[in-house]
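With one protein chain withheld, the remaining protein chains of the complex are depicted in position.
Presenting subunit A:
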Amino acid sequence: MTRKGRRLLVISCAAGVLFVAAGLVLFALNDTIVFFRSPSEIAAEGTRPGTRLRLGGLVKDGSVQHTDGTHVRFVVTDGGADMGVTYVGLLPDLFREGQGVIAEGVLAPDGSFTADSVLAKHDETYMPKEVADALKKQGVWKEGEGTP
């Protein structure tokens, strides 16, 4: 093989690897991204059941019910709309009524939300950024007020 031919071989191998990698990235991105929505946005947009979402807002006061050891129901609100959430599992340490939460899961046909993971904050004074933005949009909370 000529010098040029070999160089071409190396370059085409490299291009091949990069092409496959780029394809992989695009394919994976297409399939695995999850959108963040607040309850008001879901109500306004009429999101289709079965869609995978990250639902964020505040845990409504007095809404948390433990049905048995590991089944939990609670309501997420952003002041504009409410959304009932069911979850099987243990809630995170800082999950509390009246505080920020993000639930990831699927919108059920009956309009409720089945979460498979629930995230609360890591820190007492910290509010998940998406939740803070969603609350600001609904005028429930303003920057610098401290957490609701």
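We take it that a contact is a pair of C-beta atoms (placed from the backbone, for glycine too) under 8 Å apart; a residue touches a chain by one contact, two chains touch by 3 or more; residues count from 1.
Here is the rule we go by: contacts and distances are computed from a predicted model.
Only one chain is not pictured, and the protein name UniProt records for it, out of "Cytochrome c-type biogenesis protein CcmF", "ABC transporter permease", "Imidazole glycerol phosphate synthase subunit HisH" or "Hydrogenase maturation factor HypC", is "Cytochrome c-type biogenesis protein CcmF".
When the omitted chain is restored, the residue from A:C13, A:A44 or A:V106 that touches it is A:C13.
For subunit A, the residues in touch with the chain missing from this view are 1, 3, 6-7, 9-10, 13-14, 17-18, 21, 24-25, 27-29, 31-36, 54, 66, 68-70, 88-91, 93-94, 122-124, 126, 128-130, 133.
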